[in-house]
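A protein chain is absent from this complex, but the other protein chains hold their places.
By letter and in written order, the chains are A, B and C; residue numbering begins at 1 in each of them.
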Amino acid sequence: MYHWIPFWPDTAAVNAVVVNNLYIAELGLSAVIMVTVLAMMLTYCVRYRSNGTASRGHRLERTWHFEIAWTVATLGVFLIVFVWGAQVYAWLYEPPPADEEVYVVGKQWMWKVEHPGGQREIDALHVPVGKTIRVVMGSEDVIHSFFIPAFRVKHDVVPGTLETVWFKADKTGVFRLECTQFCGLQHATMQGEIDVMSGADYARWLTSQGVHESLAEQGADLFRAHGCSGCHGQNSTVHAPSLTGLYGTMVHLQDGSVRLADEAYLRDCILNPRSFTVAGFPPVMPDFAGQLGEDEVIKLIAYIKSLGSKQESLR
Amino acid sequence: MTIGPNIDARHATALPFVIAWIVILVLAGISAWTAFLAIGIWAPVVQFGIAAIQTALLFILFMRLKGSPSLKWIFAGSGFFWLLFLYGLSMTDYSNRQGWPPTQISSQPPRQGDIGGD
Amino acid sequence: MSTTTFEGMPATEPRAATEPSYLTSENTIASWLFTRDHKRIALMFFASVTFFFFVGGTAATLMRLNLATPQGLLQPAVYNRMFTMHGIIMVWFFLIPSIPTTFGNFFIPMMIGARDLAFPRVNLLSWYVFNLSGLVVLFALVMGGADTGWTFYTPLSTVYADGYVFAAAIAVFINGFSSIMTALNFIVTIHRMRAPGMTWMRLPLFVWGIYTVSVVMLTATPVLAMDTFLLAFERFTGIGPFSVQHGGDPILWQHMFWFYSHPAVYIMILPAMGVVSELIPCYARRPIFGYTGMAIALMSLAILTFFVWAHHMFVAGISVYSAILFSLMTFFVAVPSAIKVFNWTVSLHKGRIIFDAPMLYALGFVLLFTLGGVTGLMLATLAVDVDLHGTYFVIAHFHYIMVGATVSAFFGALHYWWPKMTGRLYPEMWARSAAILMYVGFNMTFFPQFVLGYLGMPRRSYTYPVEWQSWNVLSSAGASILAIAYLLPLLYLGWSIFFGRKAGPNPWGATGLEWATPSPPPTHNFGDTPIVTLGPYSYDPENDTFIDQEGVSHAR
Partner (left out) sequence: MPADARLEIQFATLEQQGDTAQVGMWIFLVNETIFFGALIFTYFLYRLTYPHEFAAAAKDTVFWAGTANFVILVTSSLTMVLAINAAAQEERPNQMIGWLIVTVGLGFLFLGVKGYEYYLDILDRVVPVVHFEVKPGEGSAGELFWVFYWIATGLHAIHLTVGIGLLLYMLLWRIRRGEITPAYYAPLEVVGIYWSFVDTVWLFLYPCIYLVGRS
């Protein structure tokens, strides 16, 4: 390849292949439309130039059936493209069961990554090839956008909630990680690397990080330090919902609604518990908004998830 | 299509306006009364329904839409019509966005794929 | 004034030729500053928007200069302020007001046979409010600028940005009043001031374009006004409906912002479509293909444009179902645009085409608009948008529409109506070269950005990896050609005011009512109100004749 003039980005994930196909189809459609318009325009411009001798008689007068035919044809083609795009979109934003999970916190101007084993990285993400990776993302300040061009994966990271994307890399190598939502002065440098490794390399990398505590263990420390265990612990006398096996279940709330206990729900419960009083429990939990950083919340969530989940039974 | 200054019979009497004024105030009384009843979601429904009726009275009588050409009717309605776009289409997002509203009012459990769980 | 007639035109004396032209009737400064003449206000608007065009263009030049090297030549803070100011100024101070306030102001009353707009004082006030908002934005710029991007996304704009965001938001807020006043004036004028016989289906398509754009301005701008008001409030006090700390939703800002700013794209393009629908029949010497369809397409664009705004938010974390709905709506809105492209192209069929500068601009418009349109389809496709959102692909796409198409139409309109506005002809060869140069420079600037976008270059970055430099240098080189193409008309049009050949009342042999007046027109346009008997565009390419809207036949 002419490396100095790149035309096509790396394609290194199953997500990317699917998006590529759609993109190529649309490029073809665009080319057909452009060439049609250009050919018609050039033909008419040459043939009917002011000193041309072509006949000007019998112009198209009753035009409505041309217009209707043209309209219906374009609408039909557009609808096909729409359905295709919507299907892929729903697939892209509906995470399948994950082999691995990582947590990412966006912060002016870096990506902080935490692996479940407690390994931490900044502006870098090591993942194994051929595994479905689920990325749970939060923001500490402004809206960022998590973008891996080689995977065609992007999602905004909005403060105040947790977002999820997934990908399955199918090629080892180093790819770009970007922020595509302008986030302040050094937005342009809020970039990193995705290092896709073979399974063995990845396992070696994980152990070489010199980590003593997994994310869930760190969460357990926080769980005790902030007094959560006083009410939610095994031997507590306070009437509080048990967290064991909570993740992935449907929770009935006081106001009659039902929520799936996913990461975003757990985050909301920790930070703003009174809006999420579980049916049958008194609303006594203090709210932790302002006391916990996004990465601490993520550790707590990792701990709660480690208490067992009903994921298997849901599928 | 010239519409002259409205010198005609409907200006001669103040009676319709006084009646409309009384109706608006009575409706306002009902509206305020519902606020003190424990009827939950129906209170705002009744209140804003009454506000709509009062608005119609003000627009048609006090602002003299009655007897005006359709052009003014169209413009009088189009502001509200355009607001429907804002309210309706925004609600397609807010009614089933992941994690919004934080306390979900519908008792419909969200679809699994929508939440991104498991 | 000149009464020179076009070669071959019947030497009928134009109406009210004895009345002095609007340019020369009074010559004091006060007669300009307190004028109620729509034509003078149009020229004042023209001066204002041209000034802001070059301010915004300077910012763009600095940006392209910075991006010629991977590590950037400017300080990051300066670059961030440049693209923010480029966006704010180009969108609200050039593109949105450009065609409506200059050519709309000048020609709407003339095309419908009125002596002035319905509310001349409101029209003048609109100019003052516009300049007031311009002063506020220049104040923000001089004091250090804002660094949020023109989209002001919260919470960056409310809490974290350290520029003059408050002043910039207030400038946008004030600017909205100007938009609303102008739009209101046009709607009332087109409804109530049409000459006898000027039915809706006899309106020139430019009038349709301005009417629809006014409806969009009137109904979209108040949402932006409230949105920026709340933003300024939150920036000032620290609390407001977008504040995450208080349970607010930062995405609400985006909803209300794009509720305005998507229609704003149509505010820019609808009048341009109107202009092109004037130019093509005039220079192809044949009636426009599918007049009714064109008018319906304009109206449906004006409505449909309100249903698609969340396609700017497909990756923002909105509901998946909502995103699918908005994507579908976006494909629907593409249909009227496709109809228009088709009709413009077919309007060349069996014409007698003259390649004067306005026609070159119009043909360039159609091609650039089509390319912008098909790439818009790609962005409307949900899955592809996930990849392309926030990259240079988006930049290239909307510049094709907003700069390629709208600015081409602006220059086309400027050349087409220049003889009417000033009474002088522009130098044709210079104008043709500028038009071709602009087309070449534009494509060279923005086509590489499509490639860069798909490669993954994020927008609003002052720096990028070395391997993308070749594309960026190409783009910057194109930008310098484009800059020359934009400066050229300033020179030769300026020259033509003093030295150009005098223009007759109807140098192009066009059918509209505005050409039934002398060039430049007298203060009150028409001595006696014209009576319209025909629709626009009664050109006959077979015999090379045309019939103006008052029913008089002319040989060209």
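What we mean here is this: contacts are C-beta pairs under 8 Å (C-beta built on N, C-alpha and C of every residue); 3 or more make two chains touch, one makes a residue touch a chain.
Being a predicted model, the structure only gives us computed values, none of them experimental.
Contact with the chain not shown here comes from a single listed residue; of C:L218, C:L298 or C:L474, that residue is C:L218.
The chain that is not drawn here is touched, among residues C:P76, C:P97, C:G209 or C:G240, by C:G240.
Interface note for the absent chain: among C:R64, C:R115 or C:R424, the touching residue is C:R115. Interface residues of chain B facing the missing partner chain: 2-7, 11-12, 14, 17-18, 21, 24-25, 28, 31-32, 34-39, 43-44, 47-48, 50-51, 54-55, 58-59, 61-64, 71-72, 75-76, 78-80, 82-83, 86-87, 90, 94, 100-103, 105. Within the complete assembly, residues 109, 114-120, 180, 184-185, 187-188, 191-193, 218-219, 221-223, 225-227, 229-230, 233, 237-241, 243, 245-249, 252, 256, 524, 529 of chain C touch the chain that is not shown.
Going forward, only the chains that are shown with their structure count from here on.
Chain A and chain B have centres, each the mean of its CA atoms, that are 39 Å apart. Shown for chain C are the residues that touch two or more other chains, namely 247, 249, 251, 317, 320.
Touching of two or more other chains is recorded for residues 90, 93-94, 161, 163, 272 of chain A. The touching residues of chain C, when paired with chain B in their complex, are 191, 219, 223, 247, 249, 251, 255-256, 259, 306-307, 309-310, 317-322, 325-326. Against chain C, in their complex, chain B makes its touches with residues 71, 78-79, 82, 85-86, 89-90, 92-98, 100, 102, 113-114.
Interface residues of chain A facing chain C in the complex, by the touch rule stated above, are 3-9, 18-19, 22-23, 26-27, 29-30, 33-34, 37-38, 40-41, 44-45, 48-50, 52, 54-60, 63-64, 66-67, 70-71, 74-75, 78-79, 81-82, 84-90, 92-94, 108, 141-143, 145, 147, 149-150, 152-156, 158-161, 163, 176, 178-189, 272, 289-290.
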